[in-house]
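Every protein chain of the complex appears in place save one, which is left out.
Chain nomenclature is as follows: A, B and C, assigned in order of appearance, with residue numbering initiated at 1 for each chain independently.
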Amino acid sequence: MEKVKIKEATVVYFEKPKLKSPILIEGLPGVGNVGKLATEHLIDEIKAKKFAEIYSNDFPPQVFVNQDGTVKLVRNELYYGKKGKTGKDIIILTGDFQGMSPRGQYTLADAVLDIAEEFNVKMIYTLGGYGIGTEIEKPRVIGAATHVELVEELKKHGVVFKGEEGGGIIGASGLLLGMGMLRNIRGVCLMGETSGYIVDPKSAREVIKTLTKILGIKISFARLDEKAEEVKRITDRIKSFEKTLMEREDKEDLRYIG
Amino acid sequence: MEKVKIKEATVVYFEKPKLKSPILIEGLPGVGNVGKLATEHLIDEIKAKKFAEIYSNDFPPQVFVNQDGTVKLVRNELYYGKKGKTGKDIIILTGDFQGMSPRGQYTLADAVLDIAEEFNVKMIYTLGGYGIGTEIEKPRVIGAATHVELVEELKKHGVVFKGEEGGGIIGASGLLLGMGMLRNIRGVCLMGETSGYIVDPKSAREVIKTLTKILGIKISFARLDEKAEEVKRITDRIKSFEKTLMEREDKEDLRYIG
Amino acid sequence: MEKVKIKEATVVYFEKPKLKSPILIEGLPGVGNVGKLATEHLIDEIKAKKFAEIYSNDFPPQVFVNQDGTVKLVRNELYYGKKGKTGKDIIILTGDFQGMSPRGQYTLADAVLDIAEEFNVKMIYTLGGYGIGTEIEKPRVIGAATHVELVEELKKHGVVFKGEEGGGIIGASGLLLGMGMLRNIRGVCLMGETSGYIVDPKSAREVIKTLTKILGIKISFARLDEKAEEVKRITDRIKSFEKTLMEREDKEDLRYIG
Partner (left out) sequence: MEKVKIKEATVVYFEKPKLKSPILIEGLPGVGNVGKLATEHLIDEIKAKKFAEIYSNDFPPQVFVNQDGTVKLVRNELYYGKKGKTGKDIIILTGDFQGMSPRGQYTLADAVLDIAEEFNVKMIYTLGGYGIGTEIEKPRVIGAATHVELVEELKKHGVVFKGEEGGGIIGASGLLLGMGMLRNIRGVCLMGETSGYIVDPKSAREVIKTLTKILGIKISFARLDEKAEEVKRITDRIKSFEKTLMEREDKEDLRYIG
């Protein structure tokens, strides 16, 4: 490994895979952690292989401690994977953090787009959560795209478009599309509806289901379903606990009065 | 379009118009959004044409989603337009945001002044709001300028000068004048009085009316009048609602006591 | 005037005066505005002449509006003045703001030290306020210095040294000494005791009195005395008003009870 200094965006390659005009899929931490959960699931399912890491002095200055006591510097990671029905290879971007400052966000997005161009990426899919502030039974997938014809294609796959002016997509999921346009790279953002209060594998499931349908990739969703079950168990337990508390308070109030 | 990286100020040209010593008019988001409303109105009225965009890693890292589902990276925009009676062409600067940090503000102002010099701009008009913290029936236009003789000219057009030491003009409207002076560019700032609590098309109307009078340009103010009417309708409705609420509370208080 | 871009420290010269190994005196805005009041008084009294301005993208992005309606970009200013008894010329640094970020502060101090070295400055006096959190009748002048022998000299002039470890001098007054040491420039900091709650010309008077005594310069303190009187009138009026308010409340309380 060559020696590395951490600038605003420092890319370290383990391998330079030969890829045939791949698509780029991004899912970094954000609302409900939807994008990160979705890409991590995809990486596991298609057994994508890590080929590069991105470090940044705009990430928090820290290491994580692994279960075995070893440390890892916080980072973003790039994986590549097998072709889907579309006949295209896949590059996947995920990681521990997004840049903390606007400047870092822009610089990191430019670095990712440099990599995208090096691999001749012509299409980017960015994945994220769409916070609605309330619990949701059946999260829909909200879309945005760089070109009107992409909007039409997405609608055929059930992606919802709000049709309102003025919404915004903050962070890497927005920047990769907006800045990609300046480099003639097309892109789509898929956002799973989510309360915004909890990590939301159910929303991630809908996002990755939509994406793999578009790409013609067949994967299992079992592990995301398990995670969603686990989150449900925890939230149910909390709700039941809260209910008990409230009932007890009610009874105590009665006793106090009676 | 050439490939673009987003630095603190990245200018992308669509066209390099031939302009005859144009004036530069700036109106970016700020107090009451007065400057932005004023320049947007002028752009519409004189059918000014966009010739460049300015991106910055000091803008919020986000895209806006348009009504048709497509995205646009947040930016500033440069338009050029037809001559006024003064015989001068016009460049207009407007946009989604101002720089978020002092450093970004200075760098963006320097970039705009570089463009101004490239087009041989000798005079800058910056437009903004002057917050007074209270509703105002007939907003006046407050002025400031780079040279005393410009102050005298503006007074003839009804522009008000406070005659007090120590006021400040924050952001692009101030910097373009102050930094323009260091490049021998003259400039004037026109600020419409506004409460500072709402978007204020009425104030923008006074500002653009004064500016077009100075420049000898004839435009309609109908659309700004409509917007002002709409804002009035909304604020009236809110006031009426608040009044009803208060009266109801009064009655309930009486009932409670009586 | 040559064309100027505003970097973290951009120096614009009007004149390059020939000075004989001058001393540098700094007084920028800070606690009680003591340093700025002191240097401004000195500039007036010795009729020092402005020869350069320093701009910075770490200053607030704004202009001030003068009484005549013209604007000035916020900045620091350098003056030079007549010899004192010490046979040395004087450079004085004052201005509207200090750098807002640590990085800006360091860069500006380095720029000032570059200028100091260009003029062969061997000694720096930095002036400031020493906040004690309570009103003070007879403010003392607290000192700090780059070398022990300077401490001894200052003690002879009545400057007080706390003799405690761990105090700090924040901003330009501290950095010019600490960073000057790394360039073999000697320096002294004179801090006038002040409550820290008001602009304090009385404290500034003590500081500039001590400095001019050290330098063997004779100046009048009349204008600072006037300013101190004015501040006293204002604070007395506020106190009297507060007293009246409290007495009225006392009476009303009595009436209420009785």
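Keep this in mind: a residue touches a chain if its C-beta (ideal position, glycine included) is under 8 Å from a C-beta of that chain, and two chains touch if they have at least 3 such contacts.
The shown structure was predicted, so the numbers you read here are calculated from the model rather than taken from an experiment.
Taking every chain of the complex into account, the absent chain touches A, C. Shown as candidates are C:L28, C:L73, C:I92 or C:A144; the residue that touches the absent chain is C:A144. Within the set C:N33, C:T70, C:T94 or C:T107, the residue that contacts the chain not displayed is C:T107.
Where chain A meets the omitted chain, the residues involved are 1, 3-6, 8, 12, 55, 57-74, 100. Listed by residue number, the positions of chain C touching the unshown chain are 99, 102-103, 105-107, 109-110, 117, 143-148, 151, 154, 161-171, 174-175, 177-179, 181-184, 189.
Here is the rule we go by: only the chains that are shown with their structure count from here on.
Viewed as a network of touching protein chains, the structure reduces to a simple linear path.
Shared residue numbers account for under half of those found at the interface formed by chain B and chain C, and the copies are therefore classed as meeting with different residues. The distance from the centre of chain B to the centre of chain C, with each centre set as the mean of the Cα atoms, comes to 37 Å.
For the pair chain A and chain C, the distance between C-alpha centroids works out to 53 Å. Residues of chain C found to touch two or more other chains are absent.
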